[in-house]
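Partial view: only certain chains, each at its native spot in the assembly.
Residue numbering begins at 1 within each chain, and the chains themselves are lettered A and B in the order written.
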Amino acid sequence: MSKIIGSSLPNIPWVDKPENYKMPIWRYPQNPIIGRDAIECSNSVFNSAVVPFKDGYAGVFRCDSKSVSMDLFPGFSKDGIHWEINEKPVTFLGEDKEILKREYRYDPRVCFVEDRYYITWCNGYHGPTIGVGYTFDFKTFYQLENAFLPYNRNGVLFPRKINGYYGLLSRPSDTGHTPFGDIFYSRSKDLEYWGHHRHVMAPIREDASAWQSTKVGPGPIPIETEEGWLLIYHGVINTCNGFVYRVGCALLDIDEPWKVKCRSKYYVLAPYEYYECVGDVPNVVFPCAALTDADTGRIALYYGCADTVTGLAFTTVNDLMDYMKKYPL
Amino acid sequence: MSKIIGSSLPNIPWVDKPENYKMPIWRYPQNPIIGRDAIECSNSVFNSAVVPFKDGYAGVFRCDSKSVSMDLFPGFSKDGIHWEINEKPVTFLGEDKEILKREYRYDPRVCFVEDRYYITWCNGYHGPTIGVGYTFDFKTFYQLENAFLPYNRNGVLFPRKINGYYGLLSRPSDTGHTPFGDIFYSRSKDLEYWGHHRHVMAPIREDASAWQSTKVGPGPIPIETEEGWLLIYHGVINTCNGFVYRVGCALLDIDEPWKVKCRSKYYVLAPYEYYECVGDVPNVVFPCAALTDADTGRIALYYGCADTVTGLAFTTVNDLMDYMKKYPL
């Protein structure tokens, strides 16, 4: 039995696993929980980052507007399922105008560390890189320096310092629809200067696990367990008709998170449903956030569907660990 | 209040805007109005060009046969919604066999100017270029010289001479699935010799209006209004899983139509419905014709869906103008 190290979350959104269901992750039956037109200006709402907040939930959402401009929007929910998203995007405060200048913002993650909620996202600064900011209340947001040079996507913080350092996973990229991508780990004393970059994992180029043969990138904030950090990540294959984004998981060493202790050979979630297969970018499930309840091991997974809407799915730490060990790479 | 300059069309196909509907264009509920098998040989019927004709409507339709050969077919309708399309393609008459020789024909537009219905289309002549022809009765068709050298697509005539010249919008291209495209204006005294080419508008390469970042091309015959020519056009973005075609609008100067007075930042129609997202070419809405009623400002928009079927949608000149001004580029 695996155990999550973390807080209780008794009101975690939850639906029991359907009987005889064989996959380790099962969907919320009323998916998508957030439609493409959740706010007036939106073309699509997906790749969302949610956290427990006060007696409910808050989040930062990627809403592409009807100009297909990409930006971050705060949102709030009582139950984690029904969301109110602000009509106005996040405005960041900060000292250096050079950094505050917005080119585009997408694919946020939110991570509570110590006393505040950190947001990391893909931030346009002469190319995509990892933006970093924080908020205490999801009303006022502060922006820090970009973590890295371009070109990079999918910056994912660890929920506590490791050996005295903030830890950050990311996927260096190129300027376009990158046809490659490994996961790397970086660390920082101050969230401003980063170093000690370590390779975590690469695509599996061969038949053994072809769903992750083109690129892999980190998904939600890693989940601390007694066995290590449970990482849910996306993997991509390049078919003759485009990329297919699926979801896998891995177990990272608790002190040296760049060391992979176990990694799923089988995907744990893939585009099966209409809203995952049909949309602005067909065949995409893209996980960006997970709520966890340490008491029960329950995990509620939020994921973008076809770059158009937001889905919710459920699993437990045991389901993922067992599946990963049953079908190891 | 904007006003269309043109004829009354009391029997224009029409459905009122659904309550609380926020987009400026709304669909005909029984879409698609023309299925892929509208005629026996057809694989798909889309990108259609319709005009008022006698007490009803006539049109020229792109039907790709079950050999996926692209040709133009005349069709007729009493109400603009239910169409009878000929089983035989258009045969053009003319003097020069070099020009009459058919390679392929697609994406027609029909434009009534002065005394006859002109047809322009993408015409294969050692590469795609703009074919020009006319008919009085949609039975006998005459072909003129190609307007331009290859490679070009989407030739769209203005419905009256401007300062004594016929005007023609088009989108120069390359020989394949062109990854670029601007709209240009050309003029002619005689529909045979063209010149005075002027740039009208380019894609918006940045986040500000990314739905039109790869290419833009003219759609239906421009609609004359008191404020200028209302142009409905298509815009394309290149995702990792292919092109998405959407619809926008712009206002062109009445005397110098290459001068853009206003242009929509937000798209006005995009692939949302199954028949727009799924088909031979997923995620395409492609407008080719608009009926207008000057009395009411109503516009009935015909558009190809997923390169497979034909859809119908409704708007008014005010809806488009207001939306364009509310979200200007």
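Note that in this section a residue touches a chain if its C-beta (ideal position, glycine included) is under 8 Å from a C-beta of that chain, and two chains touch if they have at least 3 such contacts.
What you see is a predicted model; the values in this text were computed from it and never measured.
Trainee: To what total copy number does the complex in this file extend, with 2 chains depicted?
Mentor: 6
In this section, only the chains that are shown with their structure count from here on.
Trainee: Calculate how many whole Å lie between the centre of chain A and the centre of chain B, each centre taken as the average of the chain's C-alpha atoms.
Mentor: Result: the chain centres lie 41 Å from each other.
Trainee: Spell out the residues on chain A that touch chain B in their complex, using ranges where they run on.
Mentor: 36-37, 40-41, 43, 65-70, 103-104, 124, 177, 241-243, 278-283, 307
Trainee: Can you name the residues of chain B that touch chain A in the complex?
Mentor: Its residues touching chain A are 22, 206-211, 213, 237, 239-242, 244, 265-267, 270-272, 274, 277-278, 282-283, 327.
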